[in-house]
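Not every chain of the complex is shown here; the ones you see sit where they belong.
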Amino acid sequence: MLNESDLIALGITLKLALLTTCILLLTGTPLAWWLSRSRWRYKFLLEAIIALPLVLPPTVLGFYLLLLLGPNGPLGALMMSMGGQPLAFTFSGLVIGSVFYSMPFVVQPLQDAFSAIGQRPMEVAATLRASPLDRFFTVAIPLARPGFLTAAVLGFAHTVGEFGVVLMIGGNIPGETQVLSIAIYDHVEGLEYAHAHWLSGGLLLMSFILLIAVYAFNSRFRVVKNAI
Amino acid sequence: GEIRVAVASNFANTLKVIAARFEQKTGHHLIISVGSTGKHYAQIKNGAPFDVFFAADTYRPELLEKQGIALAGSRFTYAQGQLVLWSPDKQLVDSEARVLESSNFRYLAVANPKLAPYGRAAQQVLQKKGLWDSLRSRMVRGENIGQTFQFVKSGNAQLGFVAASQVKSEPASLAGSLWVVPEGSYTAINQQVVLVKDNPLNNAFIAFVRSDEVLKIIHESGYKIP
Amino acid sequence: MQSSIQAKFKLHRGDFLLDAEFSIPAKGVTALFGSSGCGKTTLLRAIAGLETAQSGFLKVGEMIWQETGYSMPPHQRPIGYVFQEASLFEHMNVQQNLEYGLKRLPEKERKVSLHDAIELLGIGNLLRRKPHSLSGGEKQRVAIARALAVSPQLLLMDEPLAALDQNRKMEVLPYIQSLHKELDIPVIYVSHSLEEVAQLADHLILMEAGRVVNSGDIHDMFTRLDLPLAQELDASAIINATVSGFDEVYHLMLLEFAGGTIRVAGQALQKGDEVRLRLIARDVSLTLEHQSATSILNIFPVIVDEILQTGPAQMVVRLLAGEVPILSKITRKSASELGLKIGTKVYAQVKSVALLS
């Protein structure tokens, strides 16, 4: 049913999705926090820019990333001049592309969750000797828990399923940048439907189990508001 | 009247020129849907309202014919793709393609052999040269010949096996270096067309495609005529 | 020299302007008293450093907490803050709430016993519960204990006892007082209730429409007829006295003050102990003669010092009992019948005396 190359693609997919989700959470959290607290007048510009990559078709976005990161592109040229390697067709490139593309799915729910907390818990923590960083980790993040769950699930699932960007800047190199979504796509395009069904089924099952685990675990930690 | 045409991405631009001609001549309008041949196959099988299907290979029109979805006997080869090894770099590609044995490039772009006839052709060429396995780690695969071209065009892959029609349609590309892969070193890339719905208008269009006028257009776009 | 808390704040909140300046001793309990919306919470927040974009000056003891161009961040100020709404952390249980601040405190700075606070506030059986399952009063008690647990050097309390019942209040008030007595923690305490203020405060800041109208010693403030306090329903005088003896038979304590002896039920204290008493103005009646055969135990001679008519039928009389001012609320009829004038010598009968500490 699943051959070796499928398993390798599965491994890469998981690695990519996990890494991307981690990076998204790590970078998205401070960004979302800042967006939720800042009173900067032109904040809405930034908010709009973050959502913008979404409106381009993934392949096209991948195309522009390719132009940007390529040796003739501004970013690629910069990197090369600093002695770096071009990012296209590498796993790192995939990660960058995925992060860029899935950013809004992480930042927006987090921003909403942080906003919903309000000022008060942070003030209370301040009067209890917690430094800004301390209270961010011990109060803001635990209270924003549902937002983190949403952000992680959307970010992870979207990265697993996404393949336009990944295909474009990854180059579909087996063992390196060929992820499961591309493999399934290849099977469908190549009319190997049985194989595609197997792979899709497997992916769905795996994801379902993962999601169930996450949601079931989460439901035990709900913060209840004003029950009395 | 209207004719709905499904066309493989690589032939889309050429078909648009043909369609314009046809419209001019007959006043009939062509609605062109561009896509990959695999996708079109699945769609036609599932009831897509296409009248004519310009595929990128012979396999899928054949299948449709066998399954009785396409009109038996309507299938024929409308163009033959020409494989070239191309680089935007003026110096890179020599007339013998020795570059392939060198380490002067990081990535070689090839279309996915499983999906794209150009990819299969490139595979055959490389296998003949005994390079298929050794170049594996330096090969990036486009889903179709369009993407393969973009890999090279954007400079991320230094060279790649692309279609002659692509290099031709992009005048700036001609400035690069080019090796036209000799015929015979790969199975001919026959692109076939098949009729999905039989009616006079569709037949008229097919007849038009067979006309010399159109064959000339196809040839000028970088395809060979079978 | 006595250390003090000096503050001067000016800040806007929409149309509201807080423009408050005061200086109070950095010991004992200072009550912040004023009508709803006068800016008490805002002032307390400013002291805690929670109001941003403010200009002001704040010096507590020898430390400058705020001056032009500098504001010590709230988490570095050694305060405890009880918010007007309990504001527990919803994601922690009661125990975790209580320990949140405590954990962040170096071992050697821990002076308040969390265990005692839990006992006293009766929240020992709630430790495993989440805030959403607590009643209003329970939440408030946890919030008080949590603020105490950080062993603050200044305790800020915003109407902490509003949600507590009388009995619990009577247990918690002396405890708060003991904090400043035993651990030397000064307290700034917002309250609407003159009773609480009398019970607790050594000092009083009187606010009105964003400004401090007066501040000073509570004995003084309570008996000044030019301040609105003397006209409140619960107007009273606070006096200090010393335990001078006991009536073993009737379980009474004899309390000596400059104006005489006061007898109060109880025997808990030691001879020589200092106590504070509250004489509610409407409980103080005046007679020309010293009466006997009455259930009123406390009668002593006083001199009329000042008289203020507070309504068509009501008067407040300020009396001096050997230099100690006390208030009496009587009707105009009584005043006239007794022929009260400044300087008149009368007897003050005090029906009930509240022993405050």
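Letters are used for the chains, namely A, B and C, taken in the order the chains are written, and counting of residues starts over at 1 for each.
FYI, a residue touches a chain if its C-beta (ideal position, glycine included) is under 8 Å from a C-beta of that chain, and two chains touch if they have at least 3 such contacts.
These numbers were taken from a predicted model, which means no experiment stands behind them.
**Q** Can you give me the copy-number formula for the whole complex, using the labels shown?
**A** A x2, B x1, C x2
Operating definition for what follows: only the chains that are shown with their structure count from here on.
**Q** Counting in whole Å, what is the centre-to-centre distance of subunit A and subunit C, each centre being its mean C-alpha position?
**A** 56
**Q** Using mean C-alpha positions as chain centres, tell me how far subunit B is from subunit C in Å, no decimals.
**A** Once rounded, the distance between the two centres reads 90 Å.
**Q** Would you mind pulling out the distance in Å between where the CA atoms of subunit A average out and where those of subunit B do?
**A** Result: the chain centres lie 35 Å from each other.
**Q** For the complex, which residues does subunit B have touching subunit A?
**A** Counting only subunit B, the residues touching subunit A are 36, 38-39, 41-42, 60, 63, 106-107, 109, 112, 114-115, 137, 139-143, 147, 150-151, 154-157.
**Q** Note which residues of subunit A are touching subunit C in the complex, please.
**A** Where subunit A meets subunit C, its residues are 120-121, 123-132, 134-135, 138-139, 142-143, 145, 223-228.
**Q** Can you name the residues of subunit C that touch subunit A in the complex?
**A** Contacts found on subunit C: 48-50, 73-75, 79-81, 83, 85, 87, 89-91, 100-101, 104-105, 130, 132-136, 146-147, 150.
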